[in-house]
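Removed: one protein chain of the complex. Kept in place: all other protein chains.
Chain nomenclature is as follows: A and B, assigned in order of appearance, with residue numbering initiated at 1 for each chain independently.
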Amino acid sequence: MGPLLKEIRHNPMLWLLVFVPLVLVAAKLKPEAHTLLFVLSVMAIVPLAALLSHATEAVAAKTGDAAGGLLNATLGNLTELVIALTALRAGQYMLVKASIAGAIVTNTLFMLGASFLLGGLKHHMQEFNRVSARVQAGLLFLASIALLVPSAVATADSASGTAFTQHLSLGLAVLLIVAYALGMLFSLKTHRELFASAEHAEEGGEPPWPIRLALVTLAAVTVLVALVSEIFVESVQKAAEDFGMTPAFVGFIIVALVGGAAEMASAFSGARKNRLDLSVGIALGSASQIALFVAPVLVLLSYVIGPTPMDLQLWPGAVVMVLVATLTASLVTNSGRSAWFVGVLVLMVYLVFAMTLYLLPPRAV
Amino acid sequence: MGPLLKEIRHNPMLWLLVFVPLVLVAAKLKPEAHTLLFVLSVMAIVPLAALLSHATEAVAAKTGDAAGGLLNATLGNLTELVIALTALRAGQYMLVKASIAGAIVTNTLFMLGASFLLGGLKHHMQEFNRVSARVQAGLLFLASIALLVPSAVATADSASGTAFTQHLSLGLAVLLIVAYALGMLFSLKTHRELFASAEHAEEGGEPPWPIRLALVTLAAVTVLVALVSEIFVESVQKAAEDFGMTPAFVGFIIVALVGGAAEMASAFSGARKNRLDLSVGIALGSASQIALFVAPVLVLLSYVIGPTPMDLQLWPGAVVMVLVATLTASLVTNSGRSAWFVGVLVLMVYLVFAMTLYLLPPRAV
Partner (left out) sequence: MGPLLKEIRHNPMLWLLVFVPLVLVAAKLKPEAHTLLFVLSVMAIVPLAALLSHATEAVAAKTGDAAGGLLNATLGNLTELVIALTALRAGQYMLVKASIAGAIVTNTLFMLGASFLLGGLKHHMQEFNRVSARVQAGLLFLASIALLVPSAVATADSASGTAFTQHLSLGLAVLLIVAYALGMLFSLKTHRELFASAEHAEEGGEPPWPIRLALVTLAAVTVLVALVSEIFVESVQKAAEDFGMTPAFVGFIIVALVGGAAEMASAFSGARKNRLDLSVGIALGSASQIALFVAPVLVLLSYVIGPTPMDLQLWPGAVVMVLVATLTASLVTNSGRSAWFVGVLVLMVYLVFAMTLYLLPPRAV
């Protein structure tokens, strides 16, 4: 327990862990206080996500390079996965889809843009590994094509019906997972030298956690995230109405920011330390992991745990946003160089989307 | 007055100034001769625009680097702004929007393409500052996203209504102006060394105008442009019908070519002299200025001087054209090299659009 307590003492974000028991107690005592439960569960998820990502990295560091990379690549977005699974079991497919699309957009635009801006305010011009960024952007592009097709076809012909959309979604889910697996084979095995400088390992001089502590933390925190997620998913829609937010804004922006808080902290700190490789790797890697692994896994799991099978069809506005986000990420990472204004441009695109979703009349989605 | 007269004697385009009194007299005597007034007002606006841009540059040269750049960046498209303001006051929002979209498309496709072609016919292979081109293309991309979003959302949900579109347009207008201001901070202040070779200053050996003459010319010509624009805006739609042109073609192609004639002359002459940096800077700079400064200013001013607030919503075809134009500009300026065929390709895209607008049945817009 020593390293865990030390970690908590050093990392102010982890003090928020006090909200974990608070929210669990509050949910028992006042199950109707949606706004309170929403705020408490957000405050509780953020430090749990940080702890989860720390424990994953600790396990990955112990298990060696390839296995560690594999572990990081599958468990790196465990928080988002657990939240989405909870919403899936509750049958809230709209929230699941909005949070998937939102996580892709938030990671590619907000996390990347803010990293460029924060890094650029401190360093005149920053460089990063463009080869690795291109592979990630390529994977993301493929994923947004796969997300685009069922929606485009369904829009063009509303009579084609759910059977077609479901078969197609199932096939696409399998394709995406295969592409993701091959991408890992490429970046961790056959062409790992191309990704050299983007490695996440060098977190400074601190000794890594013992493997047993890391595994226990991983398991325990996952359970806690699942418990808190349930409260979060139940309260978020009603709380959003109280705050005057549309459901689309909640799924797209709030859930994505909450789920990705821990990764954002790492990405921003990397950018400030002029290690933009780290930031770009986290932002694009996390986005492609959600698009190519989390989303199809949710589609497949919906056949097992959901009330009905879930398809990959998003509403047209979400498809446009995912495509634009992917294209923006391609364009800005293409040169391998960055300055503060590039960050401003990327953040502006994010703001345009956030503003649109905030103002959108609720019926429109 | 000496330098002004000398300028007029040397620059054949300025002989067209004789049409300025002609059109003003004709508008008094024959207010119903729309076709005549249209032709005369076009002939009058072209030299006024040239004079305006010359006076702006003369003032900018006197006021030093940063302030001069700022002046050039805000007054560089004064002609387009005055024409659009006249149409705005007359409540002709369709014409205003078509001329904004048309100016973006004409600057990125026609001005850029013709510069590449004219330069390439004389020089085997030309190079230009790709960093500066990329920043401009990035700004343009952001602006077309902002223009795309209200139209896309409004198309998807026709019930969402004007209140939503207007709030969104207002918010987007503010965002665009902020992005434009930050872009100037970046290119004129914090990272000016990146834009070094694209400077407009070196207009040859001629001594610059005295500041007082430049200021008086600026003021007087602006008034004249405003007077002639009024005649132009009144006559253009009816004259277009006589010529068998659709309103979309007039706003998109005719108004844009008339308003940008002076800048085109500079861009083409730069390309012939193998100073493609100048041409690319004028073409992309002017397009982003219209998208990020003129368009939002018009939206904001419509609350003050227009009959009703104007939104940013374009018809779908215009959105597609602006997006394609921006993407084309990104793709062709990415390599920093050009040959004649690149110009042909860009001009072909422009011709495809012009042909579509020319053939489009009037009801379709």
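Rule of thumb we're sticking to: a residue touches a chain if its C-beta (ideal position, glycine included) is under 8 Å from a C-beta of that chain, and two chains touch if they have at least 3 such contacts.
Quantities reported herein were computed from a predicted structural model and do not represent experimental measurements.
Participant: Using the touch definition from the top, which of A:L5, A:I145 or A:V223 touches the missing chain?
Facilitator: A:I145
Participant: Footprint of the hidden chain on chain A, which residues?
Facilitator: Interface with the chain not displayed, on the chain A side: 134-135, 138-139, 141-142, 145-146, 148-150, 152-153, 156-157, 159-161, 164, 167-168, 171-172, 175, 178-179, 182-183, 186, 190-191, 330, 334.
Participant: List the residues of chain B that touch the chain left out of this view.
Facilitator: 124-125, 315-317, 320, 324, 328, 331-332, 334-335, 339-342, 344-345, 348-349, 351-353, 355-356, 359-361, 363-364
Following the convention adopted for this analysis, only the chains that are shown with their structure count from here on.
Participant: Turning chain A onto chain B with a C-alpha fit: angle in degrees, nearest 5?
Facilitator: 120
Participant: I'd like the Å distance between the centres of chain A and chain B, where a centre is the mean of that chain's Cα atoms.
Facilitator: 41
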